[in-house]
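Here is the structure we will look at.
Only one protein chain is missing; all other protein chains are in place.
Labels A and B are assigned to the chains in the order they are written; within every chain, residues are numbered from 1.
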Amino acid sequence: MRNRNEYTYDVLVIGGGPAGIAAACAAAPHARVAIVDENPALGGQIWRNSFPARQSHPSGPWHNRLQQTQATRLHGLRVFDAPAFNTLHAEAPDGLHILRYNKLILATGARERFLPFPGWTLRNVIGAGGLQAMVKSGLPVAGKRIVVAGSGPLLLAVAAFLKSHGAQVVAVCEQAPPRQLAHFATSIVAYPSKISQAVQYRTQLAAVPYRIGWWPVTAHGKSQVESVTLTNGARRLTLDCDFLACGFHLVPNTELPALLGCSLHNGFVAVDSLQQASVPNVFCAGEITGIGGLDKSLIEGSIAGYASTGQNSPARKLFAKRNKALGFAAAMERAFAPRPELRRLPAPQTTVCRCEDVAHELLQQHDSWRSAKLHTRCGMGPCQGRVCGAATEFLYGWPGESIRPPILPVRFDTLAEAEKPTAQH
Amino acid sequence: MSSNCDAIVLGAGIVGAACAMELAHAGMSVTVVEPGVIGGGATAAGMGHIVVMDDSPAQLAFTHYSQQLWHVLAPQLPPAAEYETPGTIWVAADEVEMQEVARKQSIYVTRGLPVRVLDSHALLHEEPHLRPGLAGGLLVSSDAVLYPPVAADYLLQQALSSGASLIRQAALQAGEGKACLANGDILSSPRIINALGAAAPSLAPGLPVHPRKGHLVITDRAPGFVRHQLVELGYVRSAGSGTADSVAFNVQPRKTGQVLIGSSRQYNAHDKSVDHQILQRMMQQTRRYMPGIDKLSVLRTWTGFRAATPDKLPLIGPHPADPTLFLATGHEGLGITTALATGKLIRHILTGSGSEIPVEPYLPARAFHPTTETAHA
Partner (left out) sequence: MPDAITITVNGAPVQVPSGVTVAVALTLLNEPCRTSVTGQPRGPLCAMGICYECRVTIDRISNRLACQTLCVPGMEVSTHA
C-alpha cells in the first residue's frame, strides 16, 4: 500500500500562483499555514519556473516574503475531493494526502479557453500559454516560425516571450474587433502599470505584425501543423508555421469551489469584500473570482490571507487597490469577449471533444450538455469537460453540469484509501 | 389543450421507451411524455448488464426471456449502444459459494443456457487480474452488456418512426383517463402507462416502490483488464437483504476498454450526492477481489436509484384502483435487462396479443395490501 499522509493547518491555501503566494504571505505570521500546488514548484502560470527568480523579477520580493514565513509548501499535490467537514484529499505520486483546515483559501487560477476550428487537433497547435509553458519546460524554439492567435492580453505576453527565446513570431492575431479593443486601450489609461507593460511588449514585438480583428479559421497539415488560414471576416491570409499558439482568453478553475458548494456568479466564484465565498470559512482569490491578471491576484490573495486570520484592517487598506483591479478585470472581460463569428468555426466533422473524438455535427443534435454527454460521450473522457465544456458553453449555450468527486482523475487506490472507513465500520 | 390517443407512456427511460415501441408496433397511437433527457434517469446510471438471474422462478423466466429479445435486437442497435456479449462469471470465493455455483449451474442448464463451471485455475485463466486463491466460478457466456441511454433512445426512435409522438413535459397527475402536464395541457387516453422508474409513486400514491440508491465508479480505458462481467456470489446474499446497506464486487468491461465498477445498495438514501462511506466500502470490496485495479485511473463516480419492490419482482399491468392506469416499474437492478420483456407484457396486457411467458407473477395487484399502502401514505 502507498503512503497516507495527514496534516492539519489553521489556514490551508490551494494554488501556488500569485494569489495563493500572497495569501500565504499575509496569513503566515498569524497562523499555521500550508500552501499546496500540483506543480513541482510554486509560481502558478505566470511565475512558472521563475519562483525563486532573480531579485529584479517581479516575483522576487514575494519569494523573499514567503521565505521569511513558516508556511509549509506542499508541491506536487493535486486536490481531488472534499469528502468531509474541513477536509480535502490530494493525490501525489507517493499516494494520498489528507489536508484538514480551519480556514481554506482557494486560489486555483485559470486555464485557457480553447475553441474548435478545423485542424485544431493537429500536433503543434497548442495553447498560447501552453507553448509558453513548454518553452519554460525546456522546449527550444529558436528559429521556429510561430503564429500566435486567439484572444486576450496573454497573446502579446506569449509572443514577446517566444521572441525573446529566439522564435520567429510570424504574426499575433487578436480576434477582438478593433473598436472593442480601442475602448479597452482608452480605459487602461487608469492603469499606468498596464500601459507600460503593453508598451514594453509592443517594443519587443516591433517587427511583428499585430493583427487586431483577425482569427484562425483552419490549421493545415498532415499530422502536424504546417500553415494556418486566418480571416478578418473580409479577407483571408495563410501563413506557414511550425507552431500555432492559440487560446481564446482564460476560464477559471472553479471545480474545487463548486465541489465545496461555493456559489458561482457568471461562471466565477462569488465573494464578499473580504474574499469570503458563500460557504463558511472558505475564501477565494485570483482568477477564480474574475480574470484580472497579476495585480488583482496579488491584492485579492493578500486580502484573503489577512481576512482568514482576522486581520481585517490591513485587508481593508487594500480595498481601493482592489477596486481598481476589478475595474481593469471588467474592462478586459468586455474587450476580449469572443466574437459570435467564432461559433461558426467548426465544420460538421470538426472534433469538439478531443478525449472522445466527438464531432460538431453530432453535438448540434442535442439541446443540453447532459443530453450530449449521455448520448455522444462528449465530456466523458479524462479531462471531464475541462476543455470541451468551455467550448460547448460558447458554441451551443449549454451551461455545465454539477460537479462530483473526484474532480480530477485519480488512481483507484488513492480514491479507495481516501474513503477509508471511520470507526463505526 | 386536450388530445386523445390510444396510449400514453409517462417516462422515457428504457422501460417507457420499450413499452412505447411495442405499443406503436402494435398499431396504437402512442404519446410519450418525458421532460428530461431520453434515458436520463436510472437508465443513464445503470451498468447495462443484460443478465439472467434466478432469485425466483419468475425472475428467471423474465430475465431469460428478455435477454433472448436483446440477442435478437442486437444486430439492429447502433454502434454507440456498445452491445457486446462478454458473458458473466459468478465468482465463488470459497467452497460454500462453490455450492451456489453448482446450484446455479443446474438451474441454468435446464433453461439451455451456455454455462461452464470454472475451478480456481480456470478462473484465473479467464481473469488474470482476480486475486489468486478464489475457489472458482460459473461462466454464463450468453450474458451481454450495453450502454443503456443509447439503447433507450434507439427504442424510442423505433416508436417515433412507427407513429408515436413525444411531448417534452413533466406529467403532474395521471389517472381516470387523463394525464395533466406541467404546461397545463391535458392528454386523454383509456390507457396511461406509468413508467417513471423510482419516481413512479409520485403519480401513483401508495405504490409500494422504494428508491434503492446505488453508486458506480468508472476508470479510464484499460483494454483487456477485465474480460467478463464479474460478480461475486456473495452478491446473492447482499442484494437479497431488504434493509441493510450493502456492497458487492461487481465489475464490467465496457466496449471502450473502460472498467465500470459497482455495486452498492442503500435504502432511505434520497439525495443524489456521492456517499463517501459506501463508496469506500464498495471500492475496498473491489480491491479484495482485484488488487491490480489499484493502478487504474478513476475518471468519475455517480449514483442512481433503483425502483425496488417488496418481493423483488416488477409491477407490470393494471393499477388495481384505476382501470385506465397501468404500471411498468419496480425493476430494481434489472430494468435494463428486462425492459424489452416489459414492453412485450404491456403489449399483451393492453392489446390481448399472445404472451410467451405468464404475466401473473408481475401483475401489480399482488403488491397492494392495505398495510403497505398505509406505510407509504
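In this text, contacts are C-beta pairs under 8 Å (C-beta built on N, C-alpha and C of every residue); 3 or more make two chains touch, one makes a residue touch a chain.
Here the structure is a predicted model, which is why all the values come from computation and not from measurement.
K.L.:
So which of the visible chains would the left-out chain be touching?
P.N.:
A, B
K.L.:
Which of A:Cys355, A:Ala372, A:Leu395 or A:Leu415 touches the chain that is not shown?
P.N.:
A:Cys355
K.L.:
Among A:Asp81, A:Glu112 or A:Asp295, which one touches the chain that has been omitted from the display?
P.N.:
A:Glu112
K.L.:
Check each of B:Asp6, B:Glu100, B:Asp220 or B:Asp322 against the chain that is not shown and name the one that touches it.
P.N.:
The one listed residue touching the chain not shown is B:Asp220.
K.L.:
What chain A residues would touch the chain not displayed?
P.N.:
Touch set of chain A with respect to the missing chain: 38-40, 45, 78, 111-112, 114, 121, 123-127, 129-131, 133-134, 137-140, 223-224, 351, 354-357, 381-383, 386-387, 409.
K.L.:
Please identify, in ascending order, the residues of chain B that touch the omitted chain?
P.N.:
220-223, 256, 295, 297
As a convention for this text, only the chains that are shown with their structure count from here on.
K.L.:
Report the inter-chain centroid distance for chain A and chain B in whole angstrom, where each centroid is the mean of the CA atoms.
P.N.:
The answer is 42 Å.
K.L.:
Using the touch definition up top, name the residues of chain A that touch chain B in the complex.
P.N.:
83-84, 368, 370-371, 374-377, 380-382, 384, 404-406, 409-413, 415-416, 418-422, 425
K.L.:
Write out the stretch or stretches of chain B touching chain A in their complex.
P.N.:
Contacts found on chain B: 37-40, 44, 80, 149-150, 153, 217, 219-220, 273-274, 276-277, 279-281, 283-284, 286-287, 293-302.
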